[in-house]
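Pasting a structure here, questions to come.
All protein chains but one are shown at their positions in the complex.
Moving on, here comes chain A:
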């Protein structure tokens, strides 16, 4: 890659697979359980977190030398909170239905441990460009898992994708439903999201044995 040095590129690619914030660091699980029943909500959540983390990491990195370390958590919270409010207002203005669906979970991006974790672990000690890449990389790693989980939960739980029926109509009994298929209601409950994440973790560690912790 010409644009990025090898070291910089790793900041984006690592969190996508071998250092994934959800499946390896097991952070940000709560939102992965709460909003993945619909694929659309998962995508919006992934984009929101992408914005908050990308910008947030840059802001923290820019002011890292003037933050007194005693009150750095408060400063970090202020930055996240400001960004989350922007996201929330934008969603309310342009995608009201969706923002109602996501309800409190947009606000709860503030408490997403991945964000605070990256601020603490990376942005406070690195330059603007590298912090930006790190934020984007981690948000993408988070988003990928969210979208995979959302895909399976919506497909198997409601028989739709992005709200479009793909398996037929369950009430008129067309498509797959005409041969007796039924939606799996368990997929819409949060425990199943945890199990799907668990299966991803399992598959990932089976493919790469080095990831197995003792």
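Keep this in mind: contacts are C-beta pairs under 8 Å (C-beta built on N, C-alpha and C of every residue); 3 or more make two chains touch, one makes a residue touch a chain; residues count from 1.
One rule holds in what follows: contacts and distances are computed from a predicted model.
According to its UniProt record, the chain left out of view corresponds to "Na(+)-translocating NADH-quinone reductase subunit B" among "Aspartyl/glutamyl-tRNA(Asn/Gln) amidotransferase subunit C", "Oxidoreductase", "ABC-type dipeptide transporter" or "Na(+)-translocating NADH-quinone reductase subunit B". Per the touch definition above, the residue from A:25, A:160, A:184 or A:204 contacting the chain not shown is A:184. Although one chain is not drawn, its touching partners on chain A can still be listed: residues 180-182, 184-187, 189, 195, 198-199, 202.
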